[in-house]
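Following this message is one structure expressed as structure tokens.
Every protein chain of the complex appears in place save one, which is left out.
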Amino acid sequence: MVPLSYYLVLSGILFACGILGFLIKRNIITIFMSIELMLNGVNLSFVAFAAHWQHLSGQIFVFFVMVVAAAEAAVGLAIIIAVYRTRETLNVDQVNLLKL
Amino acid sequence: MTENLHLWVIPILPLIGAAINGLFGRRFSRQRVVTIALAASGAAFAMALWIATQFSSASAPYVTYLAPWIRAGNFQVDFSFYLDQLSFVMLLVVTGVGLLIHIYSIGYMWEEGGFYRFFSYLNLFMFFMLTLVLAKNYLLMFIGWEGVGLASYLLIGFWFTKDSAASAGKKAFITNRIGDFGFLIALFLLIKHFGSLDYTQVFEAVSKLPVEVNGIGLLTSIGLLLMVGAAGKSAQIPLYVWLPDAMEGPTPVSALIHAATMVTAGVYMVARSHVVFDRAPSALTVVAIIGTLTALFAATIGIAQTDIKKVLAYSTISQLGYMFMACGVAAYSAGIFHLMTHAFFKGLLFLAAASVIHAVGGNQDMRYMGGLRKYIPWTFWTMTAGTFAIAGIPPLAGFFSKDEILWKAYGGSWVYWLIGLITAFLTSFYMFRLWFMTFFGEFKGNQAPSHEHDDSHGHGHGAPHESPMVMVIPLAILAFLSLTGGWIGGRLEHFLSPVFNDGLAEASEKIGETASKGTEHLLMGISIAVALLGWYIAFLLYRQRPELPARIAAGLGGMYKAVVNKYYIDELYAALFIKPLVDGSTAILWHTVDQGVIDNSVNDAADSTRHASDAVRHMQSGNVRSYAGWVAAGAAAVIAYMIWMGVR
Amino acid sequence: MDLHLALFLIFGAVCVAGAINLLVQRHPINSALSLITVMASLAVEYLLLGAEFVAAVQVIIYAGAIMVLFVFVIMLLNAGEEARTGGSRIALVIGVPGMIVGSTIVAWVLLKRSGTGDVAIGSLPGDPKTIGWLLFHDFLLPFEVTSVLILIAIMGAVVLASRPELSSHLEKER
Partner (left out) sequence: MLSIETFLIASAIKIVIAVFVLLTAVAYTVWLERKVVGHMQNRWGPTRVGPFGLLQPLADGIKFIFKEDLTPPHVYKPLYIAAPMIAVICALTSISVIPIGNAVHIFGHDIPLQITDLNIGLLIILGITSVGVYGVALAGWSSNSKYSLLGGLRASAQMVSYEISLGLSLVGVLILSGSFSLQEIVAAQSGSWFHIIPKWNIFQGQFVAFFIYLTAAYAETNRIPFDLPEAETELVAGYHTEYSAMKFAMFFMAEYANMITVACVATLLFLGGWHGPLFGPRILQDVLPVAWFVLKVVAFLFIYIWVRGTLPRFRYDQLMAFGWKFLLPLAIANLVVTALVVALRS
């Protein structure tokens, strides 16, 4: 028997790692992967809650999250490719033209 | 109520014509434009004639309710039309003269650019004028009132590429605006005190009020304000200045709008509101004084003008002054009678003058005319009819109506009569002066300075020639009306009496007391004598001894100069009103208020926004990770807040 | 120590190690592989919770498709090691403390104040049949909406990633 909070803490750690990755990583692809990491953390809490409440809705939500993640990956990676073509870099610190 | 006369159809017909020509006329041939315009105005006239067959004084007024317009609380204004004896006369005059001038314009404007535009505007004018005349309430009348102003503006500025025409259009519009302002305030007062603009309701309420003998009460205020509006539209002192300039428009327009119909709207309005004026004697006196002064004043200017159209323009102002004089002594039916005859002979005179101008190739200066009698006989004879009519030679139209007015004026005060008489003499003089200068003596067209007037028709300066039949026929019809129009005088007064006598009958009773039949005949004789005197002096000066006028002018010196320059009224207005207004606008409104206050406050707002944004714009570093940092911090704050709320 | 807790801890540790490795590694492909590790271990965690279908889909979709895309893009763009540029002070000064504060609060609340109970191993079997039933009945509308979302994403990706001049060139060649 594992307390539900353990799962939630694990999910929280993953989510926090995702945020941290977003904050400290420079490579735009890695940043994107940090987002996926956050989504995974959320998924884990969904499944854990599903088990806790004995309701499958939580697991269904995971599928929707996955679909959104897939769509996001497709579009996001296409954007990355387009950015790379014009800016010739993947470093977000150098993609900073959108400012005054 | 009586049977439905479908009054709304009459104004709608010209509107349809105006819309078709205005929207699609550019692609139409001239023939088709003419067909549409004539069909519209002809149908309106036919409708008016049909109504004439249905009309019976017993069942007047007829009312046609079309649709609701404004419903605000108890206040209600509808699209409804109203036909009594007064508007019936106006209806016939407007549609009849309008149709004739439409026909005339075909010949006159045939070679002009913007042909479709001209006829579209003419039809539009007809629509608004008929709306004005047939309206059942003041607001709908105001729509027509403004609309004829618009049509007038468009037509004066018809040759808008010419600067003077464009300016004249603006001048007419702005001067009318001043009058309309008074009219509007009068309407507001009506709404405030009677809660309605409907003729029936307003007059019913007014007729229950006592006569305001002393001071300026409500009815006097309303009457004076209405008179301000009428003065603007009908070119009375002090707002007459736009009418002479309006001669920049095509001459048929001058005939239709600035002689026969639109400028008489003020008279119609005063006559329509006679219930108010009857109970405001001081306002009525003001009307009479304004009318009398205008009549004399414009006539004196008229004797020194050399431009044929300007002479007629001042003559129109003067004649309008007569009408107001009539209204001012509560002789409304005399005013309307003169309105009608004036529409005939002044329309005729303008059209004939147009024919003359047409004949000599665009020149309007009478000094370079002369001897045209043998070149353009039709024009000569029709114009002769008009001249005799306006001069008051019996048995032509002008004699009857003018004599009626003078007779009624005498009933009001002998001063009115005397000034009217002097004006009649001056009228006779300047009209015969025009007649002699134009048609007698030698043709001097070849000496004219070679200025090409925009009112020309590309004929060049050949020998003068008669106008085509399409222009001559309306002239002939109007000449016939000028000859015979006066004979219905007595019957017209009787016909109109249900309208004007339902109020107080004091004024006419007063006249009946003070004047006898003998006096009337005496006065009539004096009138005729004065008219003939005018003819003789004109004959003397411009036929027998043509060198005399110049000597007289030299002798009179400054006074003559003042008359030629229209008493410097335009200059006076420029100095009194326009310059202070322009200077004030420049100094106060533009430099101080607009630039100083409004611009500065806007700029300051923008500047402060910019400075504030400048301070925080550094957050917008363009660096995604910084944004993420803010998001993370914000999320932490939100979580902390929510947890704290939960714990508490 | 029972099997459930042991497995949870083992794979949880793998998860956290993978996540930290994702952050530590400078080469994006290493980060990607770390993320795949995280996802695989998460799949096992899902299995522990009884969500077998979710676990399988996690492997097939996340590890097998989405991450392949990532690796593919990394290879395509030949992404090199990450440069340690200091583009954003705010991310470190404000973002990281904010993240730490936020997660600390959440963890504290979860561990100390939550009255949640234990979860038994495989306590809620999420077999494909039940999930399919739910998906096509109770969640039919969201399901259809996500299908539209996917369609839009496909078109968006094609438009974004295609080089117009290149594709028109190919068209001409054909």
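A, B and C label the chains in the order they appear, each numbered from 1.
In this section, a residue touches a chain if its C-beta (ideal position, glycine included) is under 8 Å from a C-beta of that chain, and two chains touch if they have at least 3 such contacts.
Please read these numbers as outputs of a predicted model, since none were measured by experiment.
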Among the chains present in the display, which ones are touched by the chain that isn't there? C
Residue touching the undisplayed chain, where the options are C:L5, C:V71, C:A120 or C:L160: C:V71
On chain C, where is the contact patch with the chain that was removed from view? 29-30, 33, 36, 40, 52-53, 56-57, 59-60, 63-65, 68-69, 71-72, 74-76, 78, 127-129, 170
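Everything below uses one rule, namely that only the chains that are shown with their structure count from here on.
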Touch graph of the chains shown: is it line, ring, star, complete or other? complete
At the largest C-alpha centroid distance from chain C we find chain B
Contact-richer chain pair [A-C vs A-B]: A-C
CA centre of chain B versus CA centre of chain C: separation in Å? 83
Chain A: positions in contact with at least two other chains: 19, 23-24, 26, 92-93, 96
Multi-chain touching residues of chain C, meaning two or more other chains, are 87-88, 91-92, 95-96, 99, 102, 106
Complex interface listing, chain A residues touching chain B: 19, 22-24, 26, 31, 92-93, 95-100
Once bound in the complex, which stretches of chain B touch chain A? 617, 620-625, 628-629, 632
What residues on chain B touch chain C, complex-wise? 621, 623, 625-626, 628-637, 639-640, 643
